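For chain A:
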Amino acid sequence: MIVFVILVPFVLGASAFAWPDNRTRPALLVVGAALHAVGIASLWIHPEGPVMHGYLFLDAAGKVVVTTSSILFLASALYAQGYLRHRSDRDNRVFVGGLLIMLAAMTTVGMAQHLGVLWVAIEITTLATAPLIYFNHNARSLEAAWKYLLVSSLGIALALLGTFFLALSGAGPDGPRSLLLEDLIRAGPQLSRPWVRAAFVFLLVGYGTKMGLAPLHSWKHDAYGEAPGLLGALLAGGITNFAFLSVVRVLQVTSAAGEGAFARDALLGLGLLSMALAAVFMAGQRDFKRMLAYSSVEHMGILAVALGLGGAAVTGAFYHVLNNGLSKGVMFLAAGNIHRAYGSKRTDQVRCAARRLPVSGSLFLAGFLAVTGTPPFSPFWSEFMILNGAIGTGRPVVAGLFLLFLAVIFIGMGATVLHVVQGSDDGAPGNPGFKDGWLTAGPPLVLMLAVLALGLWLPSPLMGLFSAAARLVTGT
Partner candidate 1 sequence: MILRALFQIGLLLLLPPFLLGVVNRVKAIVAGRKGPPLLQLYSDLRKLLSKGAVYSRTTTWVFRAGPAIGLAAVATAGTMLPVAGQPAVFSFAGDFVLFAYLLALARFVTALAALDTGSSFEGMGAAREVSFASMAEPALFLVLVVMARATGSLSLSGMLGPALAPAWRAAAPALLLSAIALFVVALAENSRIPVDDPNTHLELTMIHEVMVLDHSGPDLAFILYGASLKFFLFGALFVRLVADVGTSGFWAAEAAFVVELVGFAILVGVVESFMARLRLTRVPQMLVGASVLSVFALVLLLR
Partner candidate 2 sequence: MGAWTDMAFILVVVLDLFLLASSRLGAAIRAVALQGALLSLLALLLTSSGHSPGHMLVVAGGAFLIKAILIPWLMFRAIREMAIRREMEPLVGYVPSMILGGVGVVLSFAFSRGLPLPTHEMHPFLVPTALATVWTGLLLVVSRRKAVTQVLGFLVLENGVFVFGLLLTDFMPVMVEAGVLLDLLAAVFVMGIVMFQINREFASLDTDALSSLKD
């Protein structure tokens, strides 16, 4: 089944490139997403051991991220049916094929137990998404795609160097001479510590670029701003989560080698910097898609802080991965609808979205409340767990800064969101004939309900999964 969930999207993606009909091709997305979701569900019911000589295995941490992205991809695939019907002028061959290959690569990242395989899969996600950002075929999307490709490639090259360092650290006479996570963690203290430390720095920079942690986020606001809404959802709620998972993998090895304290401090610093930077740039942002990009920087910062704090906060981090994935889906899909209905994403032109698009407009507002951590939505609980962890581990300063940044972001983001959703329709550009439909407003609505439901009641198996994932990192 592990091989199945990787191969199915891959084969469908390849066949999308050969599929002759532009109108029926998007259906492949739904087929791929549904089969993937079924495959993941069956892995929940019947867990499988490692396959392919231990290179692939769905452990708890992978399960959280893969499940999140499977749900998000299914929602996005349904949304894409409506979206691509509106964009029937465009050839969607590359778009559909690229999305499916991205799903296959993301799933591989989630299951990879070998750092080489992990790296290759991350590289493929980059190659698959770059052309998708250029979907609108204009100068701005070209610029965004170029930046994304260049910055990500740099990050990936540095990550490869870090991977080499890690391989070298275990190359001693009694070292594992392997890049399998299991071998590296078991070898732990036998690894050469200076090289592990150097490897962590390079891998954090490399995968941190992919996550979009400040100051390595320079591709993010352009890519999210110019990409179609559903791609933004998959980047912010999918790929960045997988980059986070890659950092988790690296941290697992680094902690086992005894360099955990150093690594956590670095993560804590980058995480707080990301949150601070997001807070600064969020205020007065006049492009609501770019605002969402900074929100993504913020949430990656939250994840990094949680990982850096260690202890109970790590459980919160995995909970937050799920919440971030789902609520980012709501925000980006709703934002994509609003963008379509106004033909603009500038806040001085987009007003009163709640009247023009009752469902999407309300979802945008509700999504905003969710991502900023307002109760009763689920991100509140995960952020609360992280804050609790900060106080529990005796870091009142971190906790204070964390709260401060969240508050500033709430205010900055709120001003923009309220401006978009409320107000009067005067002076806004005319509607090119876009309305909320089942396919465009339904998927974000379902995701929103899921976020609400998870906030009201968290099933205990899920909580157990988050704790199990956290145990992989903290080792207790």
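The candidates were selected such that all candidates are chains of the complex that A comes from, given by their letters.
The rule we apply is simple: a residue touches a chain if its C-beta (ideal position, glycine included) is under 8 Å from a C-beta of that chain, and two chains touch if they have at least 3 such contacts; residues count from 1.
Predicted model, so just to flag it, every value in this text is computed and none were measured.
Student: Among 1 or 2, all from the same complex, single out the one that touches chain A.
Tutor: Every other option belongs but stays apart; chain A touches 2.
Student: Considering the complex alone, what residue numbers of chain A touch candidate 2?
Tutor: 116, 119-120, 123, 127, 130-131, 134, 138-140, 142-147, 149-150, 153-154, 156-158, 160-161, 163-164, 167-172, 175, 177, 179, 192, 194-195, 198, 221-222, 225-226, 281, 290
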